[in-house]
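As you look at this complex, bear in mind that one protein chain is not there, while each of the others sits in place.
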Amino acid sequence: MEKELICVNCPMGCRLTAVIENDTVVSVSGNRCPKGKAYAETECIRPERILTTTVRIMGGIHRVLPVISERELPLDRIFEAMEVLRTVQVQAPVAVGDVVVPDILGTGVSIVAARSMEAV
Amino acid sequence: MYDVVIIGAGITGAMLSRKLSRYQLRIAVLEKENDTAEGATMANSAVIHTGYDPEDGTLKAELNVKGAQQYEEICRELHCLYKTVGAFIAACGPEEEAQLGVLAARADARGVPYRRLTREEAITEEPNLSDGVTAVLDFYTTAVVYPWEVANACMECACNNGVELFLNTPCQAIRREDGCFVIETPQGDIQTRYIVNAAGVHAEDIHAMVAAPSWHMTPRRGEYYVLDEDAKPVQHIIFPVPSKEKGKGVLAIPTVHGNTLIGPNSDFVDDPDDNGTSVDGLAYVCANIGKTLKNIPLNRSIRTFAGVRPTTTCPDFIIEEAADVPHFIDAVSIESPGLASAPAVADRLIEILAKSLELIPNEKAVMTRKAPVVLAECSPEERNALIRENPAYGRMICRCCQISEGEIVDCIRRTCGARSVKGIKKRVGAGFGRCQGGFCEPRVVHILARELGISPLEVEYGAKDSHILERENRV
Partner (left out) sequence: MKKVDAVIIGGGSAGLSAAVTLKKQGIEDILVIEKDGEPGGILEQCIHNGFGLQTFKEQLSGPAYAERYADMAKKLNVKILLNTMVTNLTADRIVEYVNAEEGCVQIQAGAVILAVGCYERPRGGINITGTRPTGIFTAGQAQRYLNIDGYMVGKRVFILGSGDIGLIMARRMTLEGAEVIGVAELMPYSNGLPRNMKQCLEDFNIPLMLSHTVSKVFGKERLERIEVVEVDENRNPIPGSEQYFDVDTLLLSCGLIPENHLAEHAGIVLNPATKGPVVDDRYMTSAEGIFACGNGLHVHDLVDFVSLQAERAAEGAAAYLKNGKPLGSTLQIKNGNQVSYCVPSQFYPDDPAEKLTVYFRVRTPLDAGTLVIRSGGQIIRKVKKRKLLPSVMEEAVLLGKQMNGLTDDITVEITGEE
């Protein structure tokens, strides 16, 4: 079976064609980088996405701190991850890349600060 | 017990409040909305007509001429913007040129100055006049104001002299008790000896609380485009020749700050609060501006709006004590030229009150107000002096109109100050520019919250309960 996909890895948005046999991706074409191949392989089996959102920060110049998953999370667990992050609080100062939630939902993926924020 | 309660804080009620505040009276103004000038005063052509247009023998004719003559002085006293731009009445063909003769004769009789221009002369000043325009009358003393600014300034001045303004206070019923009136409001009863009905499009409802009026409200909606300030298709107000059926027609109006209004149409509406724009109304404006003008860049519209005129079945203003209800005085049917006439309407109302109410001058009354700081009009030296004294004048909030935090804070803290994002827009113009608040609104919300001591969640856009934010996303 062939499946047409749009790679979401980057704004290039490559149009991919994945060939699937017995629930396994056997070939990918249309990708301009290795990430496209990896994307097609997971997308056809269990889609994954980077999660970006905010958490509450105390003592910073803003009320909320943008955070990002350091790698893709399974798309079907995104809402669960949001529930965890809804109640997380961090204290300024924070540096970009600081771990906010390690190993969220046991996925092995950490949620990290997407920017530095000084304390006021 | 109040001596006088004025119902409605539009231009008529506000102008009367200020003029009455020079007397030793206890005065209250009841306004059902969240701010002054929320009805017809907020959404009209903003023109101080000089008085050539109304028919001979009408109150409109008399009060327009007298009112317009007072405006420049009032705006000077209250530090309101007043800009003389001139009005071109553009005739297309011999029939309309004959009409110009009628207007000129009226203007002569009323002492209103004008000059006659040939097409060639007019086109050098207004190159976008349409090819059909054959002759022009230039009423060169015609001015524009921000009507809500004048109304608010009048109310501020009045309140500084002791007038009490009650916002969000609709008048629900009126009883007569022991020779005076009791006005029922959600905030409780208010007793008064006199009532002035300046309730605009709702004036019939108010009158009906004391007696059946001999007239009916037939509200007419007018819709407008607002063009970006950098699109300046006209220098003067451009009118078609007025007609009995269509009123003043579709105009182009350069506003005080250099935007251009294009409109209005005129549609009877059932609901006096129906100030929504419509496809047909805006299409009418588009189609009819072409009579007098060409090259109007409606694609540079930054906003459309509609206002509802308090037209009644009576073709003239109704300014009189109700025949069967002594001490209940109407200021009703104040449609165009109601803005220009407002000072003289107030004078007429005071004459009526004076017949039975003793007016003792209040020596302490001050008819001016403190000039607001307007940085855009200051020299660099003046700005620097202001910023040294108060650094908030150096923090720019509205990018399009260059309005500082200091000016916004001032307009909140003044008497009769801003209570909403729209209130700030009306007072200092933040959000009036091309981005329409896209950039400054979040910043204005925070300033309002801080100054009013409330949460940003409680900040209102305009009307009561018109909250902008739904909830805190991260507690």
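The first chain written gets the first letter, and so on, giving A and B; residue counts start at 1 in each chain.
Note that in this section contacts are C-beta pairs under 8 Å (C-beta built on N, C-alpha and C of every residue); 3 or more make two chains touch, one makes a residue touch a chain.
Given the structure is predicted, the values throughout are model-derived calculations rather than measurements.
Q: Over the full complex, note down every shown chain the hidden chain is touching.
A: Across all of the complex, the chain we cannot see touches A, B.
Q: Among B:123, B:167, B:325 or B:435, which residue is in touch with the absent chain?
A: Final answer for the missing-chain contact: B:435.
Q: Touching the hidden chain in the complete assembly: which of B:108, B:324, B:351 or B:472 does that?
A: B:472
Q: Which residue among B:116, B:257 or B:383 touches the omitted chain?
A: Per the contact definition at the top, the residue touching the missing chain is B:383.
Q: Touching the absent chain in the whole complex: find that residue among B:162, B:372 or B:456.
A: Answering carefully, the residue with contact to the hidden chain is B:456.
Q: If the hidden chain were put back, which residues of chain B would touch it?
A: Touching the chain left out of view, chain B contributes residues 225-226, 230, 273, 275-279, 281-282, 301-305, 375, 380, 383-384, 387-388, 391-396, 399-400, 402, 404, 434-439, 441-442, 446, 456-457, 460-474.
Q: Using the document's contact rule, name the residues of chain A that touch the chain not shown here.
A: 6-13, 15, 47, 49-50, 52-54, 56, 61-64, 66, 68, 75, 78-79, 82, 96, 114-116
What we mean here is this: only the chains that are shown with their structure count from here on.
Q: Approximately how many whole Å separate the CA-defined centres of chain A and chain B?
A: About 54 Å separates the centre of chain A from that of chain B.
Q: Show which residues of chain A lie in contact with chain B when the two form their complex.
A: Going through chain A, the ones touching chain B are 54-56, 63-64, 86.
Q: Across the complex, what residues on chain B touch chain A?
A: Chain B reaches chain A through residues 473-475.
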